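With one protein chain removed, the remaining protein chains of the complex are shown where they sit.
On to chain A.
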Amino acid sequence: MTDWSGYIGLILQGALVTLQLTVMGSALAVVMAFLAGLGRVSRFMAVRALATTYIEFFRGTSIFVQLFWVYFVLPFAGVTLSPLQAGVLALGLNVGAYGAEVVRGAVKAIGREQREACIALNLTRGQAMRHVILPQALPLMLPTFGNNAIELLKGTAVVSLISLTDMTFQAQVVRAQTGNTLIPFAVILVLYFLMALAISHGMRWLERRVTRGLDGVRT
């Protein structure tokens, strides 16, 4: 009979790494999403081109390949990252590219009438974006941001390929040591699901907060 408590502890350590990756990756993704999403609607062509290149590149290539580049190829350019740093960077840049399109779509969805009111009230572009457009666009972004965060959570499993001891990596270790497949994989299945559930609920709470007062405005 195997003593499972030690092995479960191992998986929970992995869960902590997965959690870290998800939180830090999401933070980077949000930053990239706003930078590139707003860059896409900039009036400067160079900024638009830069943002578009970033988005198309990271959406158009595989997260595996991106991760390998960040971890194995960047050192040749003199940049050596820890597995965790590499994981956060690859995940954040990848999901940020998807998020950028969400930001752009939501900003575009705030109609011409609001923009014209801002011009008539003599706001600068920056003031209009910050005080009028973004506060209205944010509630539109949140549901898709929630999706992206869950995608990122599930994407963290790929970092086991660069020897980062995340939840999936630890489950494989446990499987190799105990010869039992069902229990470790059942445990991480439940843990992934619970984390995704937590993200869903968190996003719904956030949505309720930012749409407060807007009830009945949006159809």
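Annotations for the structure displayed:
Definition applied: contacts are C-beta pairs under 8 Å (C-beta built on N, C-alpha and C of every residue); 3 or more make two chains touch, one makes a residue touch a chain; residues count from 1.
Please note the rule applied: contacts and distances are computed from a predicted model.
UniProt lists the omitted chain of the complex under the protein name "Ectoine/hydroxyectoine ABC transporter ATP-binding protein EhuA" (options: "Sigma-B regulation protein RsbU (Phosphoserine phosphatase)", "Ectoine/hydroxyectoine ABC transporter ATP-binding protein EhuA", "RNHCP domain-containing protein" or "Glutamine synthetase type I"). Annotation: of A:Ser5, A:Asn122 or A:Ser163, A:Asn122 touches the absent chain (contact as defined above).
In the full complex, chain A touches the hidden chain at residues 113-114, 116-117, 119-124, 127, 131-132, 135-136, 213-217.
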